[in-house]
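One chain of protein is taken out of this complex; the other chains stay put.
Chain IDs A and B follow the sequence of writing; residue 1 opens each chain.
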Amino acid sequence: MISKVEKDYISKGIAAGIRNDGRGPNESRQLELETGIINQASGSCRVSVRGGTEVLVGIKVSVGDIQELDTRDEEEEAMKNRADVGRIVCSVECSPSAKIVLDKRQIEEMCILYTQILNRTLNGPQGGLDLYKLCIIPGSVCWILNIDVLILNYGGSVFDAIFMAVRGAIHNTRLAKVKVESTDGAFDFEVEDDETEVLEGRENVPVAVTAFQIDKNHVIDAMPLEEQCSDSSVSVMVNKHGKLCGVQKGLKGSLETSLLINMIQHCQNKGQEVISAMDSFLAQEERRIIDLVEPVGFR
Amino acid sequence: MLILKPASHADDMEVDRKEEIVTPGQVITKDLAFMRGHGTFTLNEQLVASVAGKIERVNKLVSVKPLKTRFNGEIGDVVVGRIAELGNKRWRVDIQGRQEATLLLSSINLPGGVQRRKNEADEMEMRSFFAEGDMLSAEVQAFFGDGGCSLHTRSFKYGKLRNGCLVVAPSALIKRSKSHFISLSCGVDVVLGLNGYIWVQKHVFISPEMQNQPEGLYINENDEISMEEREAISRVCNIITALVNHKQMIYETIIVFMYENSLEYQPVELLSADLQKSLIDSAISQLEAAE
C-alpha cells in the first residue's frame, strides 16, 4: 500500500538521483553473509540485508536414482534423458513469521515463481555447476542437491538475496568422497565418513540482480515502498564471466525495449561487482571455517 | 540501553528497584497490599508478571511495561497512520496496532468551513478526502468497547501528510513528550507518531491565512522539493533508522544531536552499521554531559 504523494516523492527523487535513504539508484544496501551455520546440512548460508530482508538457505545432499525425475518442465525433461548427470532440486518457502505486507496467496505465488526460476537456472550448464561430476554410477545412481530457501524477513530485494545465499551455500557445500567398485558389470559404491569434496563449478554459479523500473528510471536493490511504485522489474542472472545466465521479467507492467536493454546492462555490471565482492568474502569464510571459528549464527 | 540485572527472589514487601526487568511468570511481590496494573496477574496470592518488561510502580500500583508490544494508545496520543480501506462513513486506518483504527467521517475537517453539516455528497466523495494508501496524522479521540481506537483530525496540525517519506519504528521506542511535531533547523519536519510510524517531510510553512483555506487540506500533490531538501530528508530518515537499529529511544533532542554530528557525512554513508554506532555513542555521551 502506498499513497500517491509517496509515489510522487519517490519517483521524483529517483529522477533526481536520490532515493529515500540517500542512496543512488545503483547503490545497494550493506548486507551480512555467513556460511556453514547449519550443522545438519551439507552446506548453508544466511544473507541479511540491512533494511530487513533475511534469507536462509540450506543444502542437503542425498543419493538417488537417475531415472526418477518428476518434472513438468520441458527443459528438465531434456536433462532427464541424460543418464549421467546429477540434479538439483530447489524449493523456496516463506516463514510465517516474516513481516510481509502481501496476503497468503500472493506469498505462495511468489515462492512458486522463485522456485521455478532457481530450478531452471541451476539445472543446466548455465547454472555453473558441473552436473556430470554429480553422477556416481552412470545410468543408476547420482547425487541430488536439495536446495531449500527460507525467507525469514522481507525488506525488499528478496530475490537477489536468495540467489546470493544460494551461491554462498553452494560454495559452502561439501560432498563425501565416493568409491565405486565394479564386479562383473554390477556396481556398488561406498561413501567416506567426512564431507570433503567441493562442488565442481561453484565459482561459476550466477547471482541475480533485480532492477525495478520507476517511470523512466530504474533502481537496484529496491525497498518495499519502491517496489510498490514500480510497474515492472527485470531480474538478471549473471555469472563471474559476465555471461547472462537467465532473465526474468516481473510485475504486471510493460517495458520499452530501450529501457529493458539499459536495465539488463546495468544489472550485468552490478552483478560482476557483487560477485567479486562475494568471492573475496567467501574465501574469508572458508578460512574461518577451517580455523574452526564459530559463526555468529542467528541473532 | 537496557541494563539487565540478575533477578533475585522477590520476597520483600517493597518493590523499589529502578530498573528491574522481569520475565513472564516471574514473581514481583508477595505483598497483597499492591494493586495490580497492566502486565501482571495474581497467582497463589502472589503478584506475577505476564509479559517481559520493566516494572513500573506508582504508589501502590504495580505494572509491567512490556519491552516489545504492539501500540497501545491513550486518549490524546498523536499517531501517524495509513488508510487501509473505506467503510460506512468512516475510514479504517492501519496504525501498526492490534486492530486497525477508525476515522469517522464526522471527525475530520471538511473543506468549506469548520462546522458544516455532513450531507450525502460527502459520503460519496470520501475518497476525495482520504483514499486508500494515504498517510495522515491524527489524534486518538476515544476507544471502542473492543479496544480499537477512534481517531480525529480536527486540528490543523493533523491531516494528510505529504512532501516526505515514512520511517517505521517499534512503538515502544517512541518517547512520550510534549510535542510530537518537531521542526529541525535544516528545514525538515518530523512527525513522531506514538504508534511507531514517523513521517519526515520538507518543512512547509503554514501561514495563518492558509489555516483558513480549507481546500488546501486534501491536496494530493507534493510541492517542489529541491535536491538539498531531499538530502536533508534522507539524512533524517537514516538517523531515525540508526536509532531503531540500536534500540534507542527516539525523541527530539537526540535526533538533533545526531543530525549535527552527522553533517560531515553523506546521507548514504549513514547506512553503514559502524558509523551508526559511533554516531549514537557520541550522541549519548553528549546527552549525558548535558544532564
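Simple rule for what comes next: a residue touches a chain if its C-beta (ideal position, glycine included) is under 8 Å from a C-beta of that chain, and two chains touch if they have at least 3 such contacts.
Here, contacts and distances are computed from a predicted model.
Missing chain's UniProt protein name, "Cysteine desulfurase", "Phosphatidylinositol glycan anchor biosynthesis class U protein", "Ribosomal RNA-processing protein 44" or "U6 snRNA-associated Sm-like protein LSm1"?
"Ribosomal RNA-processing protein 44"
Please work out which displayed chains the absent chain touches and list them by label.
A
Of A:30, A:62 or A:265, which residue touches the hidden chain?
A:62
Which listed residue (A:108, A:190, A:231 or A:256) would be found touching the missing chain in the intact complex?
In the complete complex, the chain left out is touched by residue A:190.
Even though one chain is hidden, which residues of subunit A still touch it in the full complex?
Missing-chain contacts on subunit A: residues 39-42, 60-64, 141, 176, 179, 181-196, 290.
Convention: only the chains that are shown with their structure count from here on.
Just curious, how far off is subunit B from subunit A if you go by their C-alpha centres, in Å?
Here the centre of subunit B sits 37 Å away from the centre of subunit A.
Taking the touch rule as given, give the residues of subunit B at its contact with subunit A in the complex, in rising order.
So the residues of subunit B touching subunit A come out as 82-84, 94, 131-135, 160-166, 220-222, 225, 227, 230-231, 233-235, 237-238, 241, 245, 266-268, 270-273.
How about subunit A: which of its residues touch subunit B in the complex?
Answer in residue numbers: 1-6, 8-10, 12-13, 16, 18-24, 27, 29-30, 50, 225.
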